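Here the structure comes first, spelled out in structure tokens, and everything after it is commentary.
Presenting subunit A:
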Amino acid sequence: MSSQLLRLIPVSLVTFIIYIVFTGSITPYDIVTGVAIAALTAALFSHLLVENTSKSLNPIRLLWLIIYTLYYFTIIEMKAHLDVAKRIIHPKMPLNPGIVRVPYNVGTEYAIVTIANSITNTPGTVVVDLDEDKKIFYVHWIDVKGVEPETTYKNISMTFEKYAKKIFD
Partner candidate 1 sequence: MKTREKILLALIIISLALLAVILSFGALGAVPLKTIRPLGSFYLYFMANNNIVIQEIYPSITKPSDFWAASTEGITAILWDYRGLDTLFETSVFFFAIIGSVSVFRYYSVSLEEKNKKNTNNSSTNTKTSGQGLSLIVKLITRINFVVIIAVSASIAFHGQLTPGGGFQGGATLAVAPLLAIAALSRYFVEDVGLKKNTMLTIRTLGLLIIGLLALTPLIMGFAGGNPYIMENQPKSWAMFIGFPSFGLGVLLGSLAFYNMAELLAVGAGFTVVFLLLTLPEEFFKKILSREVGKQ
Partner candidate 2 sequence: MFYLLHLIMLVLMMSIGFVFAFLAIMERDLLKAVVFSAGQAAAYVIVYYLLMSPDIVLAYAAIGVGIYSAVMIIAIKKTERYEKV
């Protein structure tokens, strides 16, 4: 019973933060309506979103999430953007595309989705499909450097998986 109630906390917190940030002001009216909406959303959706409460309230994981976001959007993303931009502007368009297998070794849904969206958000790689039983992503890669699982894993998803394990697993 108490775990059921604890589960409400992360969802309601996230809803409240989004509500206040989008509103952009902190008057008593905003706080009252925000708390009401947060409670309602948590009651409706917490069982769909949270499985392990202790994990979701762990500050170290949150810190890793922030570090990963900063690192991802400043360095990894910028490199990939420049690479694909070069291919677009180049008059001959050097393309070498193909769909390759990329293995992953994480268990939870959140970790899988973090890796998959990180791959897709990086220009140059798009997750076309995934196989949950064999633990494989099928990734469309703009410049196929090799088809072996080791090569693809090293080139595409190693960094993401390292952080995803720290954040969600």
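For anyone wondering why these and not others, all candidates are chains of the complex that A comes from, given by their letters.
The working rule: a contact is a pair of C-beta atoms (placed from the backbone, for glycine too) under 8 Å apart; a residue touches a chain by one contact, two chains touch by 3 or more; residues count from 1.
Predicted model, so just to flag it, every value in this text is computed and none were measured.
Screening 1 or 2 for touch with subunit A: in this complex the touching candidate is 1. Note for the complex: subunit A touches candidate 1 at residues 11, 14-15, 18-19, 22-23, 27-29, 32-33, 37, 40-41, 44-45, 48-49, 109-110, 112-113, 116-117, 127, 129-130, 132.
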